[in-house]
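One protein chain is absent from this view; the other protein chains keep their places.
When the chains are written out, they are named A and B in that same order, and each has its own residue count from 1.
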Amino acid sequence: MTQLPAKTERKLGLVIDLDTCVGCHACVVSCKGWNTENYGAPLADTDAYGGNPVGTFLNRVHSYEVTTPEAPPRLVHFPKSCLHCEDAPCVTVCPTGASYKRVEDGIVLVNESACIGCGLCAWACPYGARELDAVEKVMKKCTLCVDRIYNENLPEEDRTPACVRTCPAGARHFGDFADPDSNVSRLTAERGGVDLMPEQGTKPTNKYLPPRPRDALREEVDVLAPFLAPVAETPTGFLGWLDRTLSKLPGGPN
Amino acid sequence: MHPAKSIIAFTTLSGLGFGLLFWLGSGLADFTGWVGFTFHVIGLGLASAGLLASTLHLGHPERALRAFTQWRTSWLSREGLAAVGALTAMGLHTLTVLNGTPITALGFLGAALSFATVFTTSMIYAQLKTVPRWHTWATPALFMALSLGGGALLAAQTQIAAPLLAAAAALQLLWWMKGDQAFRQSATTLATATRLGPGQVRAFEPPHTGTNYLMQEMVYRVGRRHARRLRILALALGYGLPLALLMLPMGHMAALVAVLSHLLGILASRWLFFAEAEHVVGLYYGRPQ
Partner (left out) sequence: MNQPKINTSPKVSDEVKKTTCYMCACRCGINVHLKDGRVAYIEGNRDHPINKGVLCAKGSAGIMQVNAPSRLRAPLKRVGPRGSGEFEEISWEEALSLATSWLKPLRETAPEKLAFFTGRDQSQSFTGWWAQNFGTPNFAAHGGFCSVNMAAAGIYTMGGAFWEFGSPDWDHAKLFLLFGVAEDHDSNPIKMGMGKLKARGARVVSVNPVRTGYNAVADDWFAITPGSDGLLVLSLIHLLLKAGKIDLDFLAHFTNAPVLLDSDPKSPTHGLFLRDPEGRPQVIDRRTGKLAPWDGEGVEPDLSATHRAAGITHRPVFHALAERYLSEDYAPEAVAQRTGIAASQIRALAGEIARCAFDEAVTINREWTDFRGVTRQTMIGRPVAMHAMRGVSAHSNGFQTARAIHLLQSLIGAVETPGSMRFKPPYPKPATAHPKPHCKVTPGQPLNGPHLGYPQSPADLCLTPEGTPARIDKAYTWENPLSAHGLMHMVISNAHAGDPYKIDTLFLYMANMSWNSSMNTSGVMQMLSDTDENGDYVIPRIIYSDAYSSEMVAYADLVLPDTTYLERHDCISLLDRPISEPGGAADAIRYPVIQPDRDVRGFQSVLLDLGARLGLPAMVKADGSPKFADYADYIVNHERKPGIGPLHGFRMGENGVQHGRGAPNAAQIDEYIKKGGFHVSHIPDGAAYFKPWNRAYQDWAVHIGLYDKPDPYLIQLWVEPLRHFQLAAEGVGAHQPPEHLRARIKTTLDPLPVWYPPFLDEAVDPEEFPIHALTQRPMAMYHSWGTQNAWLRQIHGHNPLFVPTALWEEHGFKDGDWARVTSPHGEIVVPAVNMAALNSHTVWTWNAIGKRKGAWALAEDAPEATKGFLLNHLIHELLPPKGDGLRWSNSDPVTGQAAWFDLRVKIARADAPPESQPNHPAQKSPVGQGPANLAWQVRK
């Protein structure tokens, strides 16, 4: 089981748009809400109302600051969940076969009833996408909402991950990367979607769209200068311009 | 990485135990009768104590049997199989020794499996690209040298133990030197982790103000001074003192001191093995690169 499939029929995953993510954590909590109730054991919170609350989350939003000498500093909100890697090291290290990559769609899952909670898969994942649940003692990770995306009890339009459905800014997109015409493939191509830590050789399925260039409005650009050419230099001159301009407008005496 | 007591105990004790079993099985440490039996039991005891400790570390030890199934890909699974194989072979071998009819082939098999067990253990760590400090050929080399050296020490094989421990000490130093550079030399940086830039990328706010499993498990921090002191302690106790004692004519007491000193030193070194290891996920949480 922990052998990776040579090829999956589909490659389902997410595109995350770092240009648009406002860092609201909606996806984080919606993920928690759906996944504590559905597939697998609940996602526990220890010391929930105490001095050191620690809970299991399958999706977390970081933020990073990017500074360059030339431009104003930027801040980027950065959501991260399992990337459903093609060469998933978390799967091959698993001694029990609890971790596996699904042949039909490439989703990486943990079969919780087989998991011994050894934690090795979490060590093997470079992205911090797996968390061992402190109460349930099994490995938890993003399921790509496998219990939503095919769920016949949900209306067709809701067969999408909870985090995608809830993202207010529309910064998360779900689809099949094996299909070059899918929304996610097209977005990745158009916006130059990238892999995280490509050097780790995990071949992540999820792609990140980099933030667009920022802060162009710092110098009065040549194309904008004509828009500010003064019509007059003094208030009196301005009223003169006004009279001249008004007289050219329709609506006055014929 | 979080220096979990059970894992430190496991790798240290079972390393030593399987090392001892290796020498016993290979026949190079040739004890017979009750003496042989006792040595065997010590070896088996250490090895299984370690295994037990590691099993207790599991979230669901009751499902531990499943861990034997994935030997095709998983070093942890292989380790399990090798360990059980080694313990079985050496267990039987023990009986034959007690019986006065040691079966050499069984001993060889046990020795090979013991060797393999330690190797597989080391590969669990060495395979992890995510922990650059571990991801090196030197990790299995060090584990093997330590296991064999410690085993020989335990088996009172002075001539074998001395060069092996010296080699282990050299490997240990090399491993630390390499290790201290490893994270910086690995290709993984916050820039590759986030693909943000050009420019300097800095972690600003973590996703949660508190801690989480990942930070507790993977982003352990150890003070530099503390680490240096522990390294010296590990060198002195784990290698220095035992080697010095080996140079002297060994009495039983001296042998016991050498073994205990070695054990303590290796425990310290093993603690550092985990505590100093930086996981790349730390980058996401703003750990310095």
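Just so we're on the same page, a residue touches a chain if its C-beta (ideal position, glycine included) is under 8 Å from a C-beta of that chain, and two chains touch if they have at least 3 such contacts.
Source: prediction; values computed, not measured.
In the full complex, subunit A makes contact with the omitted chain through residues 1, 3, 5, 17, 19-26, 28-30, 32-34, 36-39, 41-55, 57, 63, 65, 67, 72-77, 100, 102-103, 109, 111, 114, 134-136, 146-147, 149-154, 157, 162, 165-171, 211-212, 214-221, 223-225, 227-235, 238-239, 241-243, 245-246, 249, 251-253.
Residues of subunit B that touch the chain left out of the display are 202, 204, 207-210.
The rule is simple: only the chains that are shown with their structure count from here on.
A straight line joining the Cα centres of subunit A and subunit B is 39 Å long. In the complex of the two chains, the subunit A residues touching subunit B come out as 1-3, 18, 25, 28, 52-57, 60-68, 71, 74-76, 78, 80, 89, 91-98, 114-120, 122-128, 131-132, 134, 136-138, 194-201, 208, 210-211. Looking at the complex, you find that subunit B touches subunit A at residues 1, 57-61, 63-64, 66-70, 72-77, 80, 124, 127-131, 186-188, 190, 192-208, 210-214, 216-218, 279-281, 284-285.
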